[in-house]
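Please see the structure below; I have some questions.
All protein chains of the complex are present and in place, except for one that has been dropped.
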Amino acid sequence: MPSDLVHLYMRIDHLPQIWCPGCGNGVIMHDVAVAIDELIHDEENSINREDIVIVSGIGCSSRAAGYLDFNSIHTTHGRAIAFASGIKMANPKLHVIVLTGDGDCSAIGGNHLIHAARRNLGLTVICFNNDIYGMTGGQYSPTTPNGDRATTAPYGNVDRPFDIANLATGAGASFSARGDVYHARETIDIIKQAIRHKGFSLVDVYSICPTYYGRKNKKGDAVEMLNWQKENLIPTARYYSMSEEDRVGKKIIGILSFNDYPEYTEEYAKIIASCRKARKK
Amino acid sequence: MAKTVLMQGNEAAVEGALAAGMRFFAGYPITPSTEIAEACALRLPQEGGKFIQMEDELASIAAVLGASAAGMKAMTATSGPGFSLMQENIGYGAMAEIPCVIIDVQRAGPSTGLPTSPSQGDYMQAKWGTHGDHPVIALSPATVLECYTLIVRAFNLAEKYRTPVIFLMDEIVGHMREGIELPDPNRLIINHRKMSFHDGANKQCYYVPEGKYVPAMKPFGQGERYNITGLAHDESGFPVNSSEIAGKLITRLLDKVEKNVDDITRVEEYAMDDAETAVVCFGGTTRAVMDAVLAARADGKKVGMFRPITVWPFPEKQLLARLPQLKRILMVEHNHGQMLLEVQRTVGGTLPVDFLGRVDGTVISPSDILAKLNETEGQSHAE
Partner (left out) sequence: MGKKRYEMRFAGSGGQGVILASVILAEAAVISGLYTVQSQAYGPEARGGVSKAETILSSEKIWYSKVTHPDFLLALTQASLDAYTKTLADGAVVMMDDSLTLPKGVDRSRVISIPILRAAKEEVGKAFTANIVAVGAINAALRLFKDDILLEAVRRHIPAGTEEINKKALDIGAALIPQEQADVFAQKLG
C-alpha cells in the first residue's frame, strides 16, 4: 500500500514510475514531496499547495513532474528553467520548482541555468544529478567524471566535469546547495530552505544510476553506490569538524552559498509601479 | 477624428499587440526586429505588463509559452536566425495548445545572410519549421497600419484556437514609417481564450465536446492542478502510449485549423473584378505590386492584385474562385519561389504561373514587375 504521503502528493494513477530498480530519482522525488508537505504544514508560515508549480525538461529526472500532484508542466529538453522564468514573471506569487537533470540543466540548458542565477529570478532548481544520460541509455554528461566510461566514452571520458552547485554560485545564484540520495533528511531540509528562499535557488542533488553509470564504471549495485555517498558526501557541520587530511576526496552536503540579493520579479514590480506613478501625474 | 501619427511598422506591431491585451514579452535582440523588443521594454511596464530580455531565442519562446500558460497574453519577436532557434518550442506550443504570437521580421538568409536586407525567405519555414504535423496560422502585414490591426487578429486567432500564431513581417514593412490613424482601442474586437474554472462535470483539462475542436483552457497555477506536456497525451493531459489516442489528438490539432479555414483565411484583392492577370504577393512586396498594377491599369491592361493576408493556411479557396476569369498568374515574392509552390498546387496546371523573385537582398521595384508582366504577356501570346 502506498504511504499517506504518496496518496497525498503523487498521481497514483500514473504510478509505478518508469525509473529502473535502484535508481536514486524516486528518493529525490520523495524528498521534494516531504519538503513541500512540511512547508504546507508549517504552522508559522505555511505555503499554499495550489501555488506550487513543478516544471521539468526532458530526461529521467523530468518524468517526476508527471508523478507529483501539483500544477505541472513537462517542457522541452533544456528549456525548463526558461519556461519557469515566464511562469514566475507572469505570476510571481507562485513557488516555481524546476526538476531537472545534469544533462538537461548543465548541457543543453546550461545557458538558462546561469542566466536565471545571474538575474536572481525566484525559481527553485532541483537537479537530479546522476552523472549520465539515462533516458537515452548511458552517454556521458557534463558531470561524468574525467576518465569514466559511458556508451559515448568507450575509452574513458576526456571531458572535465562541471560541479553544478559551484557553477550556479559562480553565475551569481543567491542560494546554492548540494544534497544527495543517502542523506535524505539533510536533503529535505535543504530543499525546504531553497523553496523558502526568495531569489534564485539551486540544489544539486547527487542521484545514483546503477543501471548505466554504475554498471559501466564498476561502481557496484545501488547499495554499494549509496554506501559510497555515505562515506564521501559529508553534511556541513561534520565536514567542518574534520581535519584537512580527512577532507581529501570528500564533498560537502549543505548550503554552499547564500545571500539576499534583490529578487528579479520584485525589482520589476518596482519599475511597473514607477511607470504607473509617472503616468498618473 | 483620430490623430494621424508617424509610426514605424515594428512600433505599430507593439501598439497593436498592447491593444490586443499582450502583457508579456520575452525576446533577444536581432536585426531587423530589435525595435519591437525596445518598444516592449518601454511600453509594457506602463501598461502593467512585463518585459524580459532572455539569454537567447530558445529561452525567449520558452518564457513566452510559460507566461501564456500562466494566463498572460504573450509574444516574442525575432528574425530568421532566431526564428530557426525557436522552432522546437513552436511545436511544443502547438502540441500543448498554448496561445502566443511569434513575430518574425524576415531578413535575407540563409544563415546570418544579409541582416539588414529584406526577404520573404521564411514563408515555408513558418509552416514547416518545426518537426511533425502540426497546425499553423501565419499572417503577413503590408502596411504600417496593418502591423497594428492584423496583430490584433493574430492574438485573437491564437486565443480562439489555442495555438501559436506566426506574424510574418519583413524588413520592408518593419522598418518603414508611415502616417497612420490609430484605431480606437475600445472599438477593436478582442478575443480571449475560453476558460473553464472548476467545472466539476469534467475535470479533464483537454476535454473537447463532440463536434468541437478547441478545449477550454484551465488556468494554470490558479487553483486547479493539471499537467501540461509536449508528449502525445489524452484529455487528462498525461502522456499515453496509445496510437489511437495519439492519432486522435494530432488529427484534432490539425482540424482546429483545417475545419475553420473560412474563419481564419483572409485575402485582399485590388482590381480583380475583370482581371485576366493576377499578380499574387504578400507582405512588403505588395507595395511594389500595387504601383505596378496601377501603372498597368493606367495602360489599359486587365491586371489585378491578389494578396493572401493569411499566408498559412494558404487561401486556396479564394484563389480557386478567381481561376475561371484568369489567363495567367504572376507570383512576386522576395525569395526563390516559396508561395509560388502553393499557388502552383492550387492552380494545378490549369493556368500558366510565372514567377518574379529576388534573393540578393535588394527590393523588387514596380518597373521590375511591369517588365515581367510584359515579358510573360509575350510568352502567353506565343503559346
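Chains: A and B, in written order; residue numbering restarts at 1 for each.
Methods note: a residue touches a chain if its C-beta (ideal position, glycine included) is under 8 Å from a C-beta of that chain, and two chains touch if they have at least 3 such contacts.
What you see is a predicted model; the values in this text were computed from it and never measured.
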Contact set of the excluded chain (shown chains only): B
Touching the absent chain when the full complex is considered, from B:36, B:126 or B:172: B:172
Residues belonging to subunit B that touch the chain removed from view: 4-6, 31-32, 115-116, 172, 175-179, 284, 286-288, 290-291, 294, 363, 365-366
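Convention: only the chains that are shown with their structure count from here on.
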CA centroid of subunit A to CA centroid of subunit B, Å: 38
Subunit A contact footprint on subunit B (complex, rising order): 24, 26, 45-46, 48-50, 52, 54-56, 58-60, 62-72, 74, 88-89, 92, 96, 220-231, 238-239
Residue ranges of subunit A touching subunit B (in the complex, touch as defined): 11, 14, 50-51, 53, 55, 65-66, 69-76, 78-79, 82-91, 94, 111-112, 115, 268, 271-272, 275-276, 279
